[in-house]
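Presented below is the structure to which this report refers.
The complex appears here minus one protein chain, its other protein chains still in place.
Naming follows writing order (A and B), and every chain is counted from residue 1.
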Amino acid sequence: MAGASKVAVAWAWVLGALFIYAGALKFWRPDLLLADIESYHLLPYRLAYLWSYFLPALEIVGGVALYHHAWRKVAAGLLLALCVIFILALLSAWARGLDISCGCFGGAETKANYPVLIGRDLLLAAGLGWILRGRVQAP
Amino acid sequence: MTALSQEANASFAFTNTGDTPVSITAITSSCGCTTAELEKKTYAPGESGEIVAKFKIGGRQGLQTKTIQVKTDDSDTPTVLTMKTLIPKLLDLQPAFVAWKRGVAPDARTVIARIGADEAVHITKIETDNPAVQVQLEETEPGKTYRLTLFPDSTDESLTARITLSTDFPREKPRTFYLLAHVK
Partner (left out) sequence: MISSAPRVAGLRLAGLLCLSVVLASANAWLNPHRPAWNLDVLAEGEIALTDAMAVGDTALWIDARPETQYRAGRIGGALPLNEDDWNGQIQRVLEQWRPGRRVIVYCSSQQCQASHDVARRLREEMGMEEVYTLKGGWEAWLAHQK
């Protein structure tokens, strides 16, 4: 059976754990996540509310699915789409000069480091892309 | 901390106990009055650093709790640093304000003023902006404690009297305090 390469499987395990962990943290505090989403000023309140529940669930389900060979590619595609959304949201906030790490006072806090945040998501996307790319299974 | 302190500082030491370099990506505080200073952003394994939190006190008093969130590139969860500062009130009025119920017999009410500083602070002048409420000042402990007694003329109508307490401290710019007396 032409299986996925060992590297891709290892990546899937690592990324799976990452997404499950990240998703679980957000899953536990939807109120904090909602405030975070609102700081991007991209979604109206009701949509942001729904997304604050849906997003963590997607991350957890996607992360778990990465562990099973049959679901791996679909999960990778789904999570890759999420990464793209994150990167676009960050770019949008950056372009508008929003300080998404800021509370409302804009004091002398360290501003959100956009290159680092975007770079991190690009790395995740690259890892997921690698898994997606893996050899097609024999029918 | 004294009643006249302008700033409170706290330092939070940390060490990179991992085996890869860690960078601090964002520091945010719960209010604009608290800033955080950091010498540099990236710390090698084993390296230590310090975050110095500076809290501008302004007109705040009592127990102040401010938090600082520190985000690093090795974790999605920010670390929350908490800074608690107890700022003594220069003049502590107990109760803080006085209220009589309309129609109830106008009795005298007492307010105890305590000085929250080591130095002697004197209430030099006491004025009411509404003659309907009279006030008497008694120095129970020189420079330390005062007793104010308030007498309303009548409680037939709603009113508020603003009592201004002038002090002699600090000498460069003596502080004024306000006590409101309500009939409602």
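Here is the rule we use: a contact is a pair of C-beta atoms (placed from the backbone, for glycine too) under 8 Å apart; a residue touches a chain by one contact, two chains touch by 3 or more.
Note that the structure is predicted; figures quoted are calculated from it, not measured.
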Absent-chain contact - pick from B:Lys41, B:Lys56 or B:Arg114: B:Lys56
Touch residues of chain B, complete complex, unshown partner: 30-33, 56, 58-60, 96-99, 158-160, 162, 175-176, 178, 180, 182, 184
Touch residues of chain A, complete complex, unshown partner: 27-32, 34-35, 38, 45-46, 49, 52-54, 56-58, 60-62, 65, 70-71, 73-75, 77-78, 103-105, 136, 139
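Going forward, only the chains that are shown with their structure count from here on.
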Distance between chain centroids, defined by C-alpha means - chain A, chain B (Å): 43
Residues of chain B touching chain A in the complex: 23-36, 38, 71, 73, 76-77
Complex interface listing, chain A residues touching chain B: 21-22, 25, 101-103, 105-113, 116-117, 120
